[in-house]
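Quick one: the structure is below, questions incoming.
Note that this complex is displayed minus one protein chain, with the remaining chains in position.
Chain IDs A and B follow the sequence of writing; residue 1 opens each chain.
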Amino acid sequence: MKTAVIMSEDAAWTKPLDVGYEECLPKIGLKVVDHIRFSPDTTDFTPIFNKVEAAKPDVIITGISHVGVQPTVQWKNQQVPIPMFGISSQATNETFGKDTNDAAEGVLYQGVSGPNVAVTPKSVPFAEGFKKRYGNYPSYAGYTAYDEVYYIADAVKRAGSVEADKVVDALEKTDWEGTIGRVQFYGKDDPFTHSIKYGKGLITGLMLQWQGGKQVAVWPKEIAKSDLKFPSFIKLTTN
Amino acid sequence: MLALQILIDGFAISALYALGATGFTLIFGVSGVLNLSHGAIMVAAAVAAWAAASVLHLDIYTGALFGVGVALIVSFATYFAVVKPIQNSTRIPNEEKEIFVLTGTLLWGIMIQELIAYFFTNNAKTVLPIVEGVVDIFGNRTPRNNIFTALVCCLVIGLLWLLVNRTRTGKAVLAASMNPRGVTLLGLELTQIYIVVWGIYGILAGIAGVLLGMFLGVSSYSVGPLTASAFSIVVLGGLGSVSGSLIAAFVVGYLETITAYMISPAYRTIPALLLLVFVMYIRPQGLLGRR
Partner (left out) sequence: MANFFTSRLFFISLACVAVAATLPLYVSGYILGLLTVAFYFGVFAMAWDLLFGFAGEVNFGPTFLIGTGAYTAGILNNQFGWSVYLCILLGALASVVAGFVLALPALRVRGPYFGLTTLVAVLMLQNFVVVFADLTGGEIGLTIPDVITINAGANYWIALGFMTISAAILYGLSQSPVGLVLQASGQDPVQAGALGFNIVKHKLAAFIVSAFFSGLSGALLVFYFGTASVGTVVDVAVGVNVIVSAVLGGRRTVLGAALGAIFLIVAGEFLRPTGELATFIVSAVALLVVLFFPGGFLGAALSREARS
């Protein structure tokens, strides 16, 4: 793969994301040949996919959350021959397959955890408990919110107070193993002030793919359950 | 090349807008009702068609029929539970009935929207298309479903035209839209005409909803935007004028598509809104409005 098109909804949260995409994609050898931002109210994605195709990229890098089901279904109906990869919040929902009538097949998305994926020993029991209570597996927000409640409670306990400054001090020292990995934060003098630390042994995130109507982990290798599989209309360029 | 692409893509979406707006304008023409639960009825049809296939495991055709049936039922419910009581109320002064119908149908639409969200979540849903695959039109890969959508819309609008102009019932409806009092003088029951119109409306909104579910997908969030877009198209075309609505639907559909292709998909809806404001200023009664 040599070229990519970034396709994000025009929203405040994708602005820093797109800057990151623009910066990082060339570093792994992907040339950004087009960058499309579209209204989050968009319902007809035909013009967007046609534009993407005209740029002849090897992969579409997505930054979508307000939309998800609709572009995915139209991607399949229009048989856009390019794989989609990136952030797609709605794809983290277990109901995404049914909502799209399995047009989700082959969609690759970034997740924090997923069904049957033991990111940490806590992940699977939480996901199963969630399903038992609510009928389906949690989306990304389910995992992160669950962890947040615990590490904030932990910080309050360590601070021995709910006073803001003390809790912040305690939060800076957080070292909590949650369902998405080991949570630690950068300090207040770091360029990424108070951001979550990513990396091996902490939080890596993972890539999942819709396969056979299920969300299957495909990266990192230690927890991958399957290789990449794409529907027949996708034309993959080798490596 | 690009022109052809815009021509093909714009047609399907415009035809769908036209179908959605036709029923809306018909009801206004005949009974002076602006039905703000319009979007909710369309979404109910699409979600019902989705549920029929995904939850009840019916085949595609039965599912689509089921969706249209649900729209028909909801349409009658709208008339009997909300619109008719307001029209017949003695406690609401006549000059205020319009705002009461607007408020009432708006609340009714929100109720339907919330029920859909409660039972089927607010995730977007898509109906499995009746025809799948793509065809090549002079180098433009076009989903068969787009062509199917456009054809069904044109067919249904054609049938409606025949119904209104060539049948007795249809002529009564047409007469009622021109002069309701005159129709009653001819011995026709206005209430019966209203029931026929709400029936036609339910079927039109149902077909439009199911097709929308196949073509683009809908969620409970689509309720407001769908009502607003039908409302805009109908006002742009001139309230009560079916042919005006058809023209306006194509103007809006193509304007959006052209904007998405030529300028940026981020500004898709803006030129159509500006056009609407502009028309309101220079020709308040809309393109073909009688006023």
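Basically, contacts are C-beta pairs under 8 Å (C-beta built on N, C-alpha and C of every residue); 3 or more make two chains touch, one makes a residue touch a chain.
None of the values given here were measured: they were computed from a predicted structure.
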Out of B:86, B:193 or B:288, the sole contact with the unshown chain comes from B:86
Touch with the missing chain holds, among B:239, B:258 or B:288, for B:239
Consider the whole complex, including the chain that is not shown, and state which of B:7, B:115, B:135 or B:162 touches that chain.
B:115
Interface with the undisplayed chain - residues on chain A:
10-13, 15, 39-40, 66
Across the whole complex, the chain not displayed is touched by chain B residues 34, 82, 85-86, 89, 91-92, 95-96, 98-100, 102-104, 106-108, 110-111, 114-115, 117-118, 224, 228, 231-232, 235, 239, 266-267, 269-270, 273, 276-277, 280-281, 284-286
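We adopt the following convention: only the chains that are shown with their structure count from here on.
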Could you put a whole-Å number on the gap between the CA centroids of chain A and chain B?
36
Contact set on chain B toward chain A in their complex
5-6, 9, 13, 50, 53-54, 121, 123-129, 132-134, 141, 143, 145-146, 216-217, 219, 222, 225, 256-257, 260-261, 264-269
Chain A residues touching chain B - in the complex, by the definition given at the top
10, 36-39, 41-44, 46-48, 50-51, 67-70, 73-74, 77-79, 90, 93, 95-96, 98-101, 103
